[in-house]
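Removed: one protein chain of the complex. Kept in place: all other protein chains.
Here is chain A:
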Amino acid sequence: MFVARSIAADHKDLIHDVSYDFHGRRMATCSSDQSIKVWDKGGNGEWSCTASWKTHSGSVWRVTWAHPEFGQVLASCSFDRTAIVWEEIVGESNDKQRGQSHWIKRTTLVDSRTSVTDVKFAPKHMGLMLTTCSADGVVRIYEAPDVMNLSQWSLQHEISSKLSCSCISWNPSSSRAHAPMIAVGSDDSNVTYGGKVQIYEYNEVTRKYAKAETLMTVTDAVHDIAFAPNLGRSFHVLAIATKDVRIFKLVPLRKDGSSSAPTKFEVQVLAQFDSHNSQVWRVSWNITSTLLASSGDDGCVRLWKANYMDNWKCTGILKGDGSPVSGQPGALSGVLGSATAQSALNGLNELLLLRHKCRFSPHGKLSSKPIPLSCCKSFSELLSLFSFHPTTGQKK
């Protein structure tokens, strides 16, 4: 019940990251060709490239969107040791007609002395904050005090995590019961330091980030990490892409009053899957944290879902070229069969932020990438539900 569509990306080299905006109508890709491309989904469901420009002087590792409350803003990070913030400006009318838009550089963050491996915006309730992590293990948290002025950012925190960092993820929870929390993954080959995932928490008293937990059982290189949406729960769920797919549950243990010590957690392993049988490169949650997608070197995307007893299992497998794995007819129908509206509507966002590090053809074609999976016909069609005409109920 899905159809994959491939998009010829025209990047001149490997594509390292793809990122959807908040509403799933725009997409940014970044590449070793040092450029970023922005794609917009048209009314007819077709993706078209509306901007393409050179951004760094080295491979661009990651690209990410800010919350639309802050405008149309992107951040990218690169091997060239910088992270850059971009803003889209409304162009001339003939540009609009040609379907092109312009992005201008607002600020370059040059504090890192090594390759910047990930860049992420913090949850919007924290203001306009940007986080980077570098190959030398330093995590930096910046803030733009005036959200209208994207050229002014101040470095608020520098965290030395001692291990070469590869990825970061903010806990999206905006609950007052949870202090700001960030997970940092490492691909360091050093075996002395056991755990390759560290959790840092902001402390109101010390006004600093301190390490709250290290996941000691994760000893292999971590490629991606993602907190699940919180849903007002007291505990946190974290997915990790390493030599396998892992899902952890972090249960905060009671803290006495306002202490200056970080929260202690009880760490449980909810799931561990080596079905990819190879390195897992990306993990991504859907909006309601009911579905996890993972991609691996086996060229497949796998979807994971838990039943009411917290038993996780695979509910779908898609090959990189979008075809279902044989023997699994309509692999996704299981998802839709028990579809609650929310699960179906999540469809598009389920497969967001997903890419697997396939051996791409030298043309950097997106055809072997799961981004086309956003075009799972069922999902995107369902998502197009949102484009109903308010009065007549006919699709716009």
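Assume a contact is a pair of C-beta atoms (placed from the backbone, for glycine too) under 8 Å apart; a residue touches a chain by one contact, two chains touch by 3 or more; residues count from 1.
Just so it is clear, contacts and distances are computed from a predicted model.
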Chain left out of the displayed complex - its UniProt protein name, from "Nuclear pore complex protein Nup85", "Glutaredoxin-C8", "DOG1 domain-containing protein" or "AP-3 complex subunit delta": "Nuclear pore complex protein Nup85"
Contacting the left-out chain: of A:72, A:100 or A:217, that is A:72
Among A:155, A:177, A:205 or A:231, the residue in touch with the chain that has been omitted: A:231
The one of A:8, A:90 or A:155 in touch with the missing chain is A:90
Contact residues on chain A toward the hidden chain run 1, 22-25, 68-72, 88-90, 124, 148, 229, 231-232, 287-288, 333, 336-342, 344-346, 349, 378, 381-382, 385-388, 390, 393, 395-396
